[in-house]
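To start, I am sharing the structure in question, which I have written as structure tokens.
Note that one protein chain of the assembly has been removed; the remaining protein chains are unaltered in position.
Chains: A, B and C, in written order; residue numbering restarts at 1 for each.
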Amino acid sequence: MATPFILINLKTYTEGFGHNAQKIAQSAERIAHENDVRIGLAPGYMDIHPLNVHYSLPVFAQHVDAVSPGAHTGHIVAEAVKAAGATGTLINHSERRLTLADVESAHTMARAAGLETVICTNNVATSGAAAFFSPDYIAIEPPELIGSGVSVSKADPEIIERSVEAVRSVRETVKVLTGAGISTGECVKTALDLGTDGVLLASGVVKAKDPEAVLRDLVSKI
Amino acid sequence: MATPFILINLKTYTEGFGHNAQKIAQSAERIAHENDVRIGLAPGYMDIHPLNVHYSLPVFAQHVDAVSPGAHTGHIVAEAVKAAGATGTLINHSERRLTLADVESAHTMARAAGLETVICTNNVATSGAAAFFSPDYIAIEPPELIGSGVSVSKADPEIIERSVEAVRSVRETVKVLTGAGISTGECVKTALDLGTDGVLLASGVVKAKDPEAVLRDLVSKI
Amino acid sequence: MATPFILINLKTYTEGFGHNAQKIAQSAERIAHENDVRIGLAPGYMDIHPLNVHYSLPVFAQHVDAVSPGAHTGHIVAEAVKAAGATGTLINHSERRLTLADVESAHTMARAAGLETVICTNNVATSGAAAFFSPDYIAIEPPELIGSGVSVSKADPEIIERSVEAVRSVRETVKVLTGAGISTGECVKTALDLGTDGVLLASGVVKAKDPEAVLRDLVSKI
Partner (left out) sequence: MATPFILINLKTYTEGFGHNAQKIAQSAERIAHENDVRIGLAPGYMDIHPLNVHYSLPVFAQHVDAVSPGAHTGHIVAEAVKAAGATGTLINHSERRLTLADVESAHTMARAAGLETVICTNNVATSGAAAFFSPDYIAIEPPELIGSGVSVSKADPEIIERSVEAVRSVRETVKVLTGAGISTGECVKTALDLGTDGVLLASGVVKAKDPEAVLRDLVSKI
């Protein structure tokens, strides 16, 4: 199996922008280095450039719009995200949904700009559909688990397994992330055992008292 | 092959609501009856009930929202569309895009309400993705052809053929409509020859001086 | 003072469409007639035409889009709403928000089509802003009260009073409806005492076991 991928979404938490983002980046860089896992951060747009300059970590945008460079005030263009140093981008996160047409178009633009792509989906059917676009990753976020504090392994492992099956039935090589219900190393282990290639998580790390300790625990059972 | 399906989208054209909708319905009913083809109308919401009461034609909503009955002022609930007498509904028309999650959810709700489903898509990739939801029809509307007056057969038959292939590669039984570039019986013939099961068109009929003559021409080469 | 206006929003409640809408309309017509108050209904789009044909009541659309007749599949055009028999329309309901530009444009189009206009707002500041468009009514729906079951008089009468002031400071003649926190005749009385010209309510009537009894109570203290 390829190196598991742990992607931390900093959202727009106070604990996740500016100086706080830098502290989390520092911890993530250290733990990724020590444990030979891949840990990425998805900070707010304003922190993409400074995190990229100061840390050696894959930095992901939280979203890109389905627009090319041009007259699109306030929008996020894949090329500008790349120019700021990002490695990849989330697309269609549950808090930033796109139309079907725009998921496809934003994905195509992100790829053309040289970004790795993580398309977020909410259930088995949308996972299978999004797989048709051949992203690098599909991150499944079952609505029942988002921010619930319930572990994916306890709650409904079946939705993850069936989503992996749906994705693979459409495109064999698309990787899958477990996108909700992750807070401990035990959860990460379950996610990998269910056939996914890593995890996408947010509050479990960002809002923790000691993010570094949580990161250390997350990678402990891999 | 099954009976070809000709679905006329009345949009919100002045020529397509109220009394004008009734005149088009009358013509469509007559020509469908005389020629043994299936002609459906997708009128504005307010005309679903009267058209259904007065004519013997499949009536489609132009859109349904991904919401259940409840506190959703101004939205379109599949069950209410069904209660008004509709046979089916368009979903995700190019002028009324939905998020990927909502396409799936609106489709599931429309099915549960007993509506036939036509999901509109804009290219090969989104056609393949939407096929994963197993709608009754995928209507492909290549943006280059929408309202262009250019016939699909002249412009780019390949996008239709490749979309049909994409749909069938995901779900063998999903039918496909050619959703743009249709104005004459010759275009309808081309659409069927390209492997689609019918057509979705609008202005060619609705804004015609003599809609009945256009309808008569549309079915003439089937 | 002008006759108070009681506007019942049927939303997309199961209890508010099709046959259920007709029953509420029948009750509302009877009680309005007996008590010399003005009671209007805002049903789903599909019920505008049948309610208008069968009952003698002002019928309001729940929403209109900021588009003219044309290629706008799935949208709500003011002229089509008028053609279906509506008297007026809600604009910018809390469940169907419009951009600032579209509130203004939809309002202008509704007026041009001959519809009475009720612009919904959420606080003092947006009430003052919307008043600048000179609608017939501003309906204030403080988010704290929407669907809360708490009476406006108990909760926060001040937000209503200050909104009335804000509206009148911009446009003296714009009428105001209390748009949340209304379930009894006592609430209606409070709403009128606070300087508003009527009420906009929904679940209190629509989801009641006996809507006619609730309507009778609502008008009892006027």
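The working rule: a residue touches a chain if its C-beta (ideal position, glycine included) is under 8 Å from a C-beta of that chain, and two chains touch if they have at least 3 such contacts.
Since this is a predicted model, take the numbers as computed values, not measurements.
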Neighbours of the unshown chain, displayed set only, are A, C
Where the complex has a chain not shown, which of C:A129, C:A155 or C:I222 is the residue touching it?
-> C:A129
Touch with the missing chain holds, among A:I6, A:L57, A:V81 or A:A110, for A:V81
Touching the hidden chain in the full complex, which residues of subunit A are there? Just list them.
-> 9, 11-14, 17-18, 42, 44-50, 62-63, 67, 69-77, 79-81, 83-84, 90, 93-96, 147, 202-203
Which parts of subunit C are in contact with the chain that was left out?
-> 92, 94, 97-104, 108, 121-123, 125-126, 128-130, 132-133, 166, 170
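What we mean here is this: only the chains that are shown with their structure count from here on.
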Quick one: do these chains touch in a line, a ring, a star, all-to-all (complete), or other?
-> line
Would you indicate which pair of chains has the most C-beta pairs in contact?
-> B-C
Give the rotation angle, in degrees and rounded to the nearest 5, that superposes the C-alpha atoms of subunit A onto those of its identical copy subunit B.
-> 180
Rounded Å distance, subunit B centre to subunit C centre (Cα mean) = 34
So, what's the distance in Å between the C-alpha centres of subunit C and subunit A?
-> 43
For subunit B, residues that touch 2 or more chains besides their own | 94
